[in-house]
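The complex appears here without one of its protein chains, the remainder shown in place.
The block that comes next holds chain A.
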Amino acid sequence: MDRRLDIADSTDWIGTPLAPFQSLENALRCQVCKDFYDTPMITSCSHTFCSLCIRKALTSDGKCPVCRASDQASKLRRNWAVQEIVDAFQAARPAALKIAQEHGSLKEGQEARRKKLKRSIQDTGPEDQEEELSFQFRRTRSQSRRAAAATSSQEVNDVVNGEEEYQPDDGLVPCPICNSRMKEEAVYAHLDRCDGQPSSQGRSTRSRASAATLKPPQRQPYPQQSKATTPPTERLPQLSYSLLKDNALRKKLQELGIASWGPRPLLIRRHTEWVNLYNSNCDSSRPRSKRELLAELETWERTQGGSAPNAGAAPAGVMRKEFDGQAWARSNHDHFEDLIAQARKKRTPTDATKEERTGDQESEKIQGSPDQDIDDEGKPAMINGGRNTTPNGETSGSRDNPYEGNEEALSIIRRKVEEANHGNTTQRSSTEDEDVPMANALLPSEQARAEEMQDSIEPLSAPSRKSPLSPTRKKPMFSVPEEPVEDYETDTQAH
């Protein structure tokens, strides 16, 4: 099921007869987390937020999110009144919303009925109300009991009469449970949080006992005030991280009982998070255990901390999902070339220009995308050369290359292997002479490679370098004379 449907939101009131409740509910929600205030705190600039929200916001930029006045976490004060209102509203909300949604269309009819009800309350008493309400609410024991009692409604009515003392038609109606009188619009909201304790004497023990088991625990008004007079839990101080060395910081984290692994920035972020969690818990009227807080920190660790998916990556996020590999290859083409040329130079310290050209070609192979349009002279030469010279290569190289059209590279490689083997084993000078015109026209880098190989007498270097690009190659590679194999293997893998 759609997860968002589970989330209470002020838009729930839209389209119901209680649409104005939307703004009421918005006013009871923290502007940062958009949820109901949880442990509301008031800032020096008189804005109210959840304790955790404002603490996080202050540690992140030290300003009130609404008016951007500078503030400090130590100046936050609890806002009990808001807490009280939010608790009351949240308790009333489900029932009120249900009524608003389900019976919105019937509202007018009900309105009329309730007026009638109010007038004739002594005759019908709560029975009608019971009927009206019980299909909308969880039927509590007290309600059922009262419904049963209502059948002999005389008894109830007596009590009502006794308590209410024939209240005049003051526009108010009594709560069917506790009999306190209120505006009729407020009855349903009140019912949900009514603990069954009558405003005056009466069936108090009976309904209180049953209500206690069925209703969510009701806070007495302002219990925190008494609690606040007792010394509050010690809040954690903010640390001035710049004064702490890594080891001291680690030790602090260990003392607090939280993970102390990871690099310094992570340690700092984790400590900040923990201090915020811990201190906001100190603010709360319903503090949670340290175990729960640690679980919370674990969630943070998974989503934003050291265990987050991209925590290991560079902060700049070099390898994001949208990372453009081709553009990266393009922009760093020269750099790659340099590196390859350098590596090559170490291996065969011969002619510098030849090396560079070989480097060009090699780097293109690494990028592995010959269709990439790199405006470097080496690459187009290679691509065009490869495509155009396949027939040439076959003729001048005096070897049949039965490869398909899209394997120009393979054919080139094969030819080169051939040349290398050829030149090494048989007529070196003649190969060179034959190859030069062809290669000059079309494949300068290959010529360079061929020469290089002959110079350094490394018949296998070309084949082994090329091997990753020519999986279908068969004979030339294996017909080559003795050579130290392992060395070239590693070289191949590197490419």
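Here is the rule we use: a contact is a pair of C-beta atoms (placed from the backbone, for glycine too) under 8 Å apart; a residue touches a chain by one contact, two chains touch by 3 or more; residues count from 1.
Convention: contacts and distances are computed from a predicted model.
Student: Given the options "Ribosome biogenesis regulatory protein", "Autophagy protein 5", "Ubiquitin-conjugating enzyme E2 2" or "Trafficking protein particle complex subunit BET3", which would UniProt use as the protein name of the unshown chain?
Tutor: Matching the unshown chain against "Ribosome biogenesis regulatory protein", "Autophagy protein 5", "Ubiquitin-conjugating enzyme E2 2" or "Trafficking protein particle complex subunit BET3" yields "Ubiquitin-conjugating enzyme E2 2".
Student: In the full complex, which of A:28, A:41, A:57 or A:249 touches the chain missing from this view?
Tutor: Residue touching the absent chain, from the options given: A:57.
Student: Could you tell which one of A:68, A:264, A:286 or A:347 touches the chain left off the display?
Tutor: Selected residue, touching the omitted chain: A:68.
Student: Determine which one of A:21, A:37, A:274 or A:300 touches the chain that has been left out.
Tutor: A:300
Student: Need a quick check: the contact residues on chain A for the chain that isn't drawn.
Tutor: 2-5, 7, 9-12, 14, 31-35, 52-53, 56-57, 60-61, 63, 65-66, 68, 299-300, 302-304, 308
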